[in-house]
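My structure is below; once you've seen it, I'll send some questions.
A single protein chain has been removed from this complex, and every other one stays in its place.
Letters A, B and C mark the chains in the order given here, with residues in each chain numbered from 1 onward.
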Amino acid sequence: MLRGTTEIRVRYAETDMMGIAYHGSYLPWLEIGRTELLRAHGLPYAELERLGYRLPVIDVALKYLRPALYDDVIRIESTMREKPLVRLRIDYELFRGETLIARGHTSHAFLDRENQPIRPPAVFMDAVKRWFAGNAG
Amino acid sequence: MLRGTTEIRVRYAETDMMGIAYHGSYLPWLEIGRTELLRAHGLPYAELERLGYRLPVIDVALKYLRPALYDDVIRIESTMREKPLVRLRIDYELFRGETLIARGHTSHAFLDRENQPIRPPAVFMDAVKRWFAGNAG
Amino acid sequence: MLRGTTEIRVRYAETDMMGIAYHGSYLPWLEIGRTELLRAHGLPYAELERLGYRLPVIDVALKYLRPALYDDVIRIESTMREKPLVRLRIDYELFRGETLIARGHTSHAFLDRENQPIRPPAVFMDAVKRWFAGNAG
Partner (left out) sequence: MLRGTTEIRVRYAETDMMGIAYHGSYLPWLEIGRTELLRAHGLPYAELERLGYRLPVIDVALKYLRPALYDDVIRIESTMREKPLVRLRIDYELFRGETLIARGHTSHAFLDRENQPIRPPAVFMDAVKRWFAGNAG
């Protein structure tokens, strides 16, 4: 299991006329969560793209438990529970202080530059093996 | 069962560096789908807000089957399968021409101006009864 | 002088907690204005990109005179006043009904796929000549 934590602050641009963060604003937050999860484990997503790989979202689900408000600091806890094979799944929990305000997951496929499915790059699979081995130790 | 169809055209702003529509761009499209579903049945969402009701998204799930590209015309088919009680669920199918490119659903709660759960307004429940009665006829 | 008119409807996603359309939401509307201006004159922007050209915004200015509200229909009037040479400038006026609510302009450079400045493609300059000749007639 691989975990990462990062924080965002709710932007005015991300609110809507309900006076809370627009529900669609959370998807870029999840994106930041998984980006920082990968970066913290030595594998920046930008590097994967430079190598010719893409990781589009093929599936997202999200439950909104409490509203997020303008200027709130939201903590994003991202978890990769299983070694990715052809697909990669990340789970997320979002907190304001100690309060869980949302949770969900995204699934991703590895594609090449022509948008064809492809196995994850060796650099990624090697990293994954180290990560999960380290966890098990 | 209540159905509505509307179309959007993918904006440049909605694309990302993968060259396709960003996955988060779809949530405003679903919002347009349900807005037009309600409008087509005589109940504009803006009217509900003026009456003091809000319908925040409490749950979203979406599967991305094919990418949507810049300038594509995407048809959004929105369906309310069941009479809403305290919650309202809408299902969506997104098409480019005859090709299904994404499907999902959103769930909504009725809240009052103080963000407290509340039963749907009479004007809404009356409309729903008419809609579903009409369908059954 | 080349003119085009198109309409958008303000999305819930485009509002902010001030209860009005977020000022940043207008930039995609201008983008729709110039896209439809080009399309109406037989030159879809998507076609320009397929030919290897890009027209990034290098300059934007916008004055907000009246708020735009959720579900408002906003009319975008886009005007190309001068034949583009290395730069292209579009002016915009936004209306709700007969009320002018915002006005501004964007400037654009022609770039090739490597993001180097380039002269507009022949297909574009030919079209421009026809447009401005037609106007003068």
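In this text, contacts are C-beta pairs under 8 Å (C-beta built on N, C-alpha and C of every residue); 3 or more make two chains touch, one makes a residue touch a chain.
Keep in mind it's a predicted model, so treat the numbers as computed, not measured.
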Which displayed chains the hidden chain touches across the whole complex: A, B, C
Candidate in contact with the missing chain, chosen from C:40, C:62 or C:100: C:62
Sole contact to the chain not displayed, among C:3, C:54 or C:87: C:54
Which of B:19, B:42 or B:117 contacts the chain that the document leaves out: B:19
Sole residue of A:1, A:46 or A:85 that reaches the chain not shown, by the stated touch rule: A:46
Absent-chain interface as seen on chain A, which is shown: 11-14, 27-28, 31-32, 35, 44-46, 49, 70-71
Touching residues (missing chain, whole complex) on chain B: 12-13, 15-20, 22, 24, 70
For chain C, residues in touch with the removed chain: 17-18, 20, 23-24, 27-28, 31, 49, 54, 56-64, 67, 115
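The definition used in the following text is that only the chains that are shown with their structure count from here on.
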Most central chain, judged by mean C-alpha position against the global CA mean: B
Centroid distance [mean C-alpha coordinates] between chain C and chain B, Å: 29
Centre-of-Cα separation between chain C and chain A, whole angstrom: 34
Length of the line joining the C-alpha centres of chain A and chain B, rounded to whole Å: 25
Where chain B touches two or more other chains, by residue: 27-28, 31, 49
